[in-house]
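For this view, one protein chain was removed and the others were kept in their places.
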Amino acid sequence: MAAPQMSSSSDLNPKAAALLLAPLTIVMLLVFVYPLLTTAWTSIHPDTGLSLAAYVELFHSTLFLKTLRTTFEISISGTLVSLLIGFPVAMHLTVQPPRRRTGYLILVMLPFWTSILVKSFALTVVFGNQGLVNQFLGLVSGGTLNIPMMFNRTGVIIGMINFLLPFMILSILGSLLAQDAMLIRAAETMGAGSFRIFWRIILPLSMPGVVAGVLINMTLSIGMYITPALLGGRQDMMVANLVDFYTRQTLDWTAASATAMVLFAISACLVAMLGRIRGAQGLSGAAA
Amino acid sequence: MTGAPSFGIDRRGVSVVAWSCYLFLLLPSLIVIPISFGNPGEIQFPPRQFSLALYRQFFSDPAWWGSLLESLGVALATTIASLCLAVPAAYALSRSRLAGRALLRGLFMMPMLVPVVVLGLGLYLQYSDWGLLDTSAGLVLAHVTLAVPFIMVSVMSGLAHADVALETVALIMGASRLRIFFRVVLPQLSSAIAVGALFAFLTSLDEVVVAYFVTGTSTMTLPVKMYSAIRWELSPVIAAVSTLLTVVSLSIALGIIALQRPTEANS
Partner (left out) sequence: MLNARSQLSPAASTMVELAGVSKNYGPVNALLPVDLTIAKGEFVTLLGPSGSGKSTLLNLIAGMITPSAGRIVIDGRDATAMPTNKRGLGMVFQNYALMPHMTVFENIAFPLQVRHMSRAEIRERVEKVLDLIQLRHVADRRPKALSGGQQQRISLARCIVYNPALILMDEPLGALDKNLREQMQLEIKRLHAELGITMLYVTHDQDEALTMSDRIVLMNSGRIEQQGPPEQLYFEPTTVFAAQFIGSSNILVGDVMDQAGGTAIRTSVGTFPVRTAAHDFAAGQRAALLVRPENLRLVDEGTALPNIAGQIEDSIVMGGVIRHFVRCADKSVIIVQELNQPGLPRPQRGSLVRAGWSTAHGRLLPPAPSAEGTQG
């Protein structure tokens, strides 16, 4: 009974708090915020002084527009694929008893910890032209069947979903677990068939998790660098690779900055949307 | 919803998809392990002979094990630095009523939300001005900003679970804030700090994009070297490097999971 009043009174005084927060704040401002501002600054300071010329040039550049289009194509298709695969996996996890579910979740989360370089390399081993899958296909088809799945669009998508799936699965799982089993049972008693239950109850109620998962995947995939670089072909350059191209190849730092800023803006919009959804979920008490 | 309806879709179909997915997620990381013990001449699965040649190749090449040392050093420095910065900050955020707390917390979490390449470029441009390119210190600073969000999440969660009454009673008994922090608060945070530290270490160890922008020949980290190797050389020694990295990553991951279990059991 005493505790609630106590906790509000044993606060750290503002001066001490400021002292404890200062070092980290300074570091974050210097090493994170300031470089971002520098990038923004550079993007609006081409040789001719303060102007938006770099952006104008960018949006007239076929290279940029193509790269932007490729980025969205890859992101959207990758997100869709991970949604199609992730939803069944989330359903599978939902019906597991809690302890087994934890075990499976560890399986799902473990790849999250491994280096993306290792994963990319390993994927080329598995899906490459001389890789496991094609070896197997060659074996069963007498040497005729060989599907090029690496160093092209397919390779990028494969690498992407390998990275994105855990996020999508966890997001949808949250929504599914929060659903009231009673709803399902009530529907069954009323005579609804399995498909109708899925279509009219489970799917709509899982929407918050699906939308969140989609937004998270889009946000993560838009900024991808390693996967397209290692697993894609020349036609699969994404925005992040373009930034690198401008920085190291053409040494056009203004263009690089402008490109980075565009990427930042798109990402910020997605994060804002995600924040809005999360907030709405919190208010309605639905799955988060 | 255990043992509940079949979702209107064939149960077995769902299982097939699910298991394929688990396999797909897990297999790649594991497959490199047997490859690394194979013939040093080619990347092969299944390996035709057992040999440690690739590992010997790795450890005898100063470019490789040098980059490993650099990575370990940077990761260690990053962990220590970000703990020293973030733990007191987390304490201040959770135990004070300072105005602007939410804003600061947002600032500390931001690195998670920004595409890494944007940060990489910004640091590249900024470090050129400051002469921090190709320095370990510069890389450590950069990795600190990436590690801080993880430590924040873990430690703030630990602080939320810590008993404020203990700090109150220590105050009443005459203890100074400093003593309270070290003898009452930190011991309660030991597993949260450990989890945060492991996250920080792993994040720095695996980090490639920012390192790629900010390091040079003398400060090359293992991931950067691996990236170049995969991109341009594709030599089989990469399998050995991958195995080493995977073993380290998985050990750390299991450590984190083990540390997080007791708290889940309590709450």
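First chain written, first letter: the chains are A and B, and each begins at residue 1.
Methods note: contacts are C-beta pairs under 8 Å (C-beta built on N, C-alpha and C of every residue); 3 or more make two chains touch, one makes a residue touch a chain.
No experiment lies behind these values; they were computed from the predicted model shown.
Q: Would you indicate which residue among B:62, B:131 or B:174 is in contact with the undisplayed chain?
A: In the full complex, the listed residue that touches the missing chain is B:174.
Q: Touching the absent chain in the whole complex: find that residue among B:30, B:107 or B:166.
A: Checking the options B:30, B:107 or B:166, the one contacting the hidden chain is B:166.
Q: For the chain that got dropped from the picture, name the residues of chain B it touches.
A: Against the left-out chain, chain B lists 163, 165-166, 168-176, 179, 183-184, 187-188.
Throughout what follows, only the chains that are shown with their structure count from here on.
Q: Whole-Å distance, chain A centre to chain B centre, using C-alpha means?
A: Whole-Å distance between the two chain centres: 17.
Q: Spell out the part of chain B that touches chain A in their complex, as residue ranges.
A: 1-9, 13-15, 17-18, 21-22, 24-29, 31-32, 35, 43, 45, 84-86, 88-89, 91-93, 95-99, 104, 107-108, 110-111, 113-119, 121-126, 141-142, 144-145, 148, 164-165, 167-168, 171, 177, 202, 205-206, 208-209, 212-213, 223, 226-227, 230-231, 238-239, 242, 245-246, 249-250, 252-253, 256-257
Q: Give the list of chain A residues in touch with chain B in this complex.
A: Touch list, chain A to chain B: 3, 6-7, 9-14, 16-18, 20-21, 23-25, 27-29, 31-39, 42, 85-86, 88-89, 91-98, 104, 106-123, 125-126, 132, 162, 165-166, 169, 176-177, 179, 181, 184, 188, 193-199, 202, 219, 222-223, 225-226, 229-230, 240, 243-244, 247, 253, 256-257, 260-261, 263-264, 267-268, 271.
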